[in-house]
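Note that one protein chain of the assembly has been removed; the remaining protein chains are unaltered in position.
Chain naming follows the written order as A, B and C, and within any one chain the residues start at number 1.
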Amino acid sequence: MTTNSGRHFLQIPGPTNVPDRILRAMDRPTIDHRSEDFAELTKEILGKLPKIFQTNNPVIIYPASGTGAWEAALVNTLSPGDTVLCCETGHFAVLWRRMAERLDLNVINLETDWRRGADPSAIADRLAQDKAGKIKAVCIVHNETSTGVTSRIGALREAIDSVDHPALFMVDTISSLASIDYRMDAWGVDVTIAGSQKGLMLPPGLSFNAVSEKALAASRTARLPSIYWNWQDILDANQSGFYVYTPATNLLYGLREAVDMLLEEGLQNVFQRHDRHAEATRRAVRAWDLDILCEVPEEYSSSLTAVLLPDGHNADALRRNILSAFDMSLGAGLGKLAGRVFRIGHLGSFNDLMLAGTLSGVEMGLGLSGIPYQSSGVKAAMDYLQETAPRSK
Amino acid sequence: MTTNSGRHFLQIPGPTNVPDRILRAMDRPTIDHRSEDFAELTKEILGKLPKIFQTNNPVIIYPASGTGAWEAALVNTLSPGDTVLCCETGHFAVLWRRMAERLDLNVINLETDWRRGADPSAIADRLAQDKAGKIKAVCIVHNETSTGVTSRIGALREAIDSVDHPALFMVDTISSLASIDYRMDAWGVDVTIAGSQKGLMLPPGLSFNAVSEKALAASRTARLPSIYWNWQDILDANQSGFYVYTPATNLLYGLREAVDMLLEEGLQNVFQRHDRHAEATRRAVRAWDLDILCEVPEEYSSSLTAVLLPDGHNADALRRNILSAFDMSLGAGLGKLAGRVFRIGHLGSFNDLMLAGTLSGVEMGLGLSGIPYQSSGVKAAMDYLQETAPRSK
Amino acid sequence: MTTNSGRHFLQIPGPTNVPDRILRAMDRPTIDHRSEDFAELTKEILGKLPKIFQTNNPVIIYPASGTGAWEAALVNTLSPGDTVLCCETGHFAVLWRRMAERLDLNVINLETDWRRGADPSAIADRLAQDKAGKIKAVCIVHNETSTGVTSRIGALREAIDSVDHPALFMVDTISSLASIDYRMDAWGVDVTIAGSQKGLMLPPGLSFNAVSEKALAASRTARLPSIYWNWQDILDANQSGFYVYTPATNLLYGLREAVDMLLEEGLQNVFQRHDRHAEATRRAVRAWDLDILCEVPEEYSSSLTAVLLPDGHNADALRRNILSAFDMSLGAGLGKLAGRVFRIGHLGSFNDLMLAGTLSGVEMGLGLSGIPYQSSGVKAAMDYLQETAPRSK
Partner (left out) sequence: MTTNSGRHFLQIPGPTNVPDRILRAMDRPTIDHRSEDFAELTKEILGKLPKIFQTNNPVIIYPASGTGAWEAALVNTLSPGDTVLCCETGHFAVLWRRMAERLDLNVINLETDWRRGADPSAIADRLAQDKAGKIKAVCIVHNETSTGVTSRIGALREAIDSVDHPALFMVDTISSLASIDYRMDAWGVDVTIAGSQKGLMLPPGLSFNAVSEKALAASRTARLPSIYWNWQDILDANQSGFYVYTPATNLLYGLREAVDMLLEEGLQNVFQRHDRHAEATRRAVRAWDLDILCEVPEEYSSSLTAVLLPDGHNADALRRNILSAFDMSLGAGLGKLAGRVFRIGHLGSFNDLMLAGTLSGVEMGLGLSGIPYQSSGVKAAMDYLQETAPRSK
């Protein structure tokens, strides 16, 4: 009954709610991808997009999902049998590692308990052992969408530098870019992987590789073959504002609008907005007396919060009840967390009252599902939001 | 800062949030208004629309605002100098009365304190005095948008019948139609006035007169001149699926979609949804220990709730704070209520989490504005919503 | 078969093809009509809109069709029994005259054969006879949508001035505004009537009165009652950016966009574009050896061309064939021209290739309908379009 009216609450950690402004920007006739108008579109996007990555390096846009951008990062830089160092921070780190293995790479995997980020000292230690420089790349997921843990990329960079290891540094920012402070250049990242459907507020269908000089140099000798993902082909075509194959024009319209919206708001404001909503969410979780999956406060994710249910309660049943009664989608527990956690996405085009509605849906869902909770998490979140709200001028 | 992201909360008592499905239905090329395709559109709408009024009478669609539909009701049925009986239930009743006066009608006005609906016995008394049958029409606002009070139209009909008075019964349902149970035929209403931008979930720009046989008969001798509003011209043209002048085609696309959505949900479900959200809202207001403007429980409005602030607090300042901090629009106090009340719209395309977000915005706004409140209204509302939520099958 | 694919050709003389840019501008959430954002929208529109009328007078926007704007012009300025001078240039002039009669005005009607515009000397003659100044208004249709004849408003103004008559000068520009040069101030017009769905490229649903000081002065003593149409109420509310009743917000979004588009193109360029397409159309008609209904070259309409069929051929059958075979809507003959003429709309958002497609549809339709024609009108039109096409820089 209530599910038939009003707006669905899409509070999975992506795809996120696409703003009308972006949907409308895409709702236009496709243009000739070999025209001057198209070249201007490309140049405008490629001029601004690196700012979102806080980089001066070029950003390559693929008509593909984020998984494609993972594959692109690997096949452009590596050769069969090359060794890469991965850190299993959660489900998506597992998927990326498995991809590397299936691509005939030799993977060294550092495990975690999925409740913390990649450990800088463990990585330094492992790299230090690699006297022969066999490890060609370190692959890290910046924000683990499955756990709500944000690895400290700056500290990881320092760890790599501390042992002077020449490995390429590849970072998946799919659920952090444009939500959580990410500084490609300052942190010396060689390949940044990103997607359109999270902080960029677009529908899925585009993904990205931002690539350093060092990564480009590596690509010249890499022997994992692919034409579709080939960086150099695309960079060459981009020079004149074009692509090597037909680009996803209407998604590019949306991307231009998204980048404009983010720059209008200001990247630092975007990050602070996400931080504030994440903190409000955690206060709600604590008021409920439920466990935040992430155990390291400095690694709390600002784009999503994964919540552990007490033993004996099924998170998927909770999510079903909430969807059925309150028309809200929440993220499921993935991999080994299936049924034990649910994930609240609070990223992208979002604001205080949407968050309050979201947390209300969770709180009522807990009640409906017979999951005991201490006190009103919504009230706790509201107290924080009110206290930190902008005052009228 | 928070105002720049996410979706605006439009919680005035209309215009209401237009669902994407309706916006998209309107986002189409205009067609030839003399074509067969257009005639089919008209016939489909005119076939279904009366169901929303719970009538078998024809409904006339004007490209106009609700004010136009008020004027249409008066000029089609009355002549200069005719007497009408009005009941001042609030600001919109005042505006309609003034219109009648300016149209050279002789208005008898029954006052109220704006905290209750039209009084059936007062109306019966006044009509009983009118032995000569000078009163040609009784004009009532079903749901006073300025006060959140819903007059009991059925009881008013009984009052008129109790004294056997032949006056036409005209009812403004602008903020009740498709939100609050309204039964034109069962309640013997002669002219129903309605608009597009409330329960019908459309943008403003269309208004309606549903007209009884008796009203049509009256229109044959009425001498307040207008061609634009002329019922008979339009009804004649509608026979073949056309209009006497160029209709607002794209709004009609939206109207067709809106009627389909309402009938899909089921009118009784629509009313229950509104009743439930209104009750949740009142529980919030009571938890805050603020006053609901409406003093008669049977006359609580299901489409909006007007809330009185304690003396010394300015409702417009509160609304400004909420708009500025939380990007939500609430309704102002109108007429003699200016500055003293704010109005929460909970009608149209709406659901539990949107309501929770709305009430959160009010609650945090009270806090920000230094208006004392007792306990969390959001919590009170959530308790009720959870308790009455549909259970998973 | 062919009718199921591609884009419908809407070549009636209005409503016209709404550009995507305008449709998208309207495809947005409705906002609070009492908010600051709304006031800014109003002020922006009211600041620019008079330029389209080439006036410094205020323009009043009605949520209504053009017929409403006719009624508004009459009821704001006149009183029952007042005399107005009309000129029957075609079907729409007839409708406006009949409205005046039904509003209890005393109409003096100057007839034409519907193949020419209003005659300045006939009007001067008739006004000269009115020594007592009984004629309160001269009502002229600038561009007769039913005939494709454009009356010379400047010359009519001179005619009125030549006999020094004080009557108000009211001009219907519904199918000329933003298509054909129209200069309200230079031509001393007192009330300009306009609508949204022709040169303004919007869907129907808005209409306009641009009003001179003299018209406003007349409105203070006029006694044809209406509240909805009342100029002064609206002008007062407009001062602060608001309306006296709920405005058609989403159509206003479209209006802002339309005005911007027209000003970007430049009004003179807009007029030249329409002139050029009209000339190309007439060349096609002449090549076919069919008759242009308008017999006075200086009065050819730039927004539509009405074409007379030879005796024995039915224009409605032709239009049906064209609609069925080529998915194009053309205008019907109206009133006494029914079945004898068809009308080609070439106004609004339009270009050379759309015109070529349009004329191709007519030419093939003539063939399909067995209506003899001399030579390819499309070729004649193309020759002209090519010759006058902008050259590459």
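Operating definition for what follows: a residue touches a chain if its C-beta (ideal position, glycine included) is under 8 Å from a C-beta of that chain, and two chains touch if they have at least 3 such contacts.
Predicted model, so just to flag it, every value in this text is computed and none were measured.
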Of the residues A:6, A:50 or A:68, which one touches the chain left out of the display? A:68
Quickly run down the residues of chain C that touch the omitted chain. 1-7, 9, 17, 19-20, 27, 264-265, 269-270, 272-273, 276, 320-321, 324-328, 349-354, 356-358, 360-361, 363-364, 367-368, 376, 378-379, 382, 385-386, 389-393
Missing-chain contacts mapped onto chain A: 7-8, 10, 12, 14-18, 23-24, 26-35, 62-68, 71, 80, 99, 102-104, 195, 197, 203-205, 224-228, 244-251, 323, 329, 332
By the contact definition given up top, give the residues of chain B that touch the hidden chain. 20, 24, 27-29
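The working rule: only the chains that are shown with their structure count from here on.
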Averaging over Cα atoms per chain, report the distance between chain A and chain C in Å. 54
Just give me the whole-number Å value for how far the CA centre of chain B lies from that of chain C. 35
I'd like the Å distance between the centres of chain A and chain B, where a centre is the mean of that chain's Cα atoms. 45
Shared interface positions of chain A, touching two or more other chains: 27
